[in-house]
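Only one protein chain is missing; all other protein chains are in place.
Now for chain A:
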Amino acid sequence: MPLLQVTNLRKSYGKHTSVDGISFEIEQGRCVALLGPNGAGKTTTLRMLAGLLQPTSGAISFDGSHPGMDYRRALGYLPQAPAFYGWMSGMEYVTFAAKLSGSGSKEAASMAATAIERVGLTQDARRRIGGYSGGMKQRLGLAQALVHRPRLLLLDEPVSALDPLGRREVMELLRDIREETTVLFSTHVLHDAEEICDDIILMNRGLIAEQGALSQLRSKYSLPVIRMRTEKNDGALKWLETLASKPFIVEARLSGDGAVFNVSDVEVARRSILQEAASLDIPLLQFEAGSSTLEDLFMKVVGA
């Protein structure tokens, strides 16, 4: 039985639909990335899952329970822009969070100390949050999301606002955390998802464009592909356009002086393209035959 089952979830604001009927499941123990460009509906989806936003329609079922049951006790949540009480210390905040999730004072204090240590804030635990850096706040956000040992962690772009170093730190933390609990985190960077996740849900404009296990998606989308770049001259660019209508080309994407072709048969395509380029004297800069990656899939979905 999946830990979380989402069916036909929709959210619309007036005429504008932010999330347009998405369905997915999350298995216990998995790390799932909710991947999508700006405005895809990631935050809206996570807020509905966290119970902060009432869905327009659709059902969310946690651990096989009836949709509509309150499962917030089992939930840890980190919003896209976490806001804390600046006058509290980090330790005070995490203790407060643990108490609100139902722990007694003693228990809350020890759980908070564990969580703070976990995210590496022990040194600064007694300082006012108002004086924390962005990276420290993000780690504090993780600590408050983790403190009550939730069964499902919802993290909204946990690394987007960080510099490369902070990003590295938080990614390492996530890699650790995912060993213990089920994680759903949103990101607009495919690389983050590939680094630590088992599954991805690729969203665009409120819809799920593709979902599944990373390994499956990788093989599914590893299609033969040819990438080319020519010098920027009209003849060459025209030629790239004419190539698009060749029978061995399944799909073509042109961008400036480059092109990516999904092809049915690499051998045939390579021979024919290179011969033509030679006979027409096309100034080729780059020619690469290989297989497509998830990056290509992502760019295709986002660009479409």
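Note that contacts are C-beta pairs under 8 Å (C-beta built on N, C-alpha and C of every residue); 3 or more make two chains touch, one makes a residue touch a chain; residues count from 1.
FYI, contacts and distances are computed from a predicted model.
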Missing subunit (named according to UniProt) among the choices "ABC transporter permease subunit", "Elongation factor 4", "Cytochrome P450" or "Tryptophan 2-monooxygenase": "ABC transporter permease subunit"
Selected from A:P37, A:P82, A:G120 or A:G258 as touching the chain missing from the view: A:P82
Residues of chain A in contact with the chain not shown: 47, 50-53, 70, 72-73, 75, 77, 79, 81-85, 87-88, 96-97, 99-102, 144
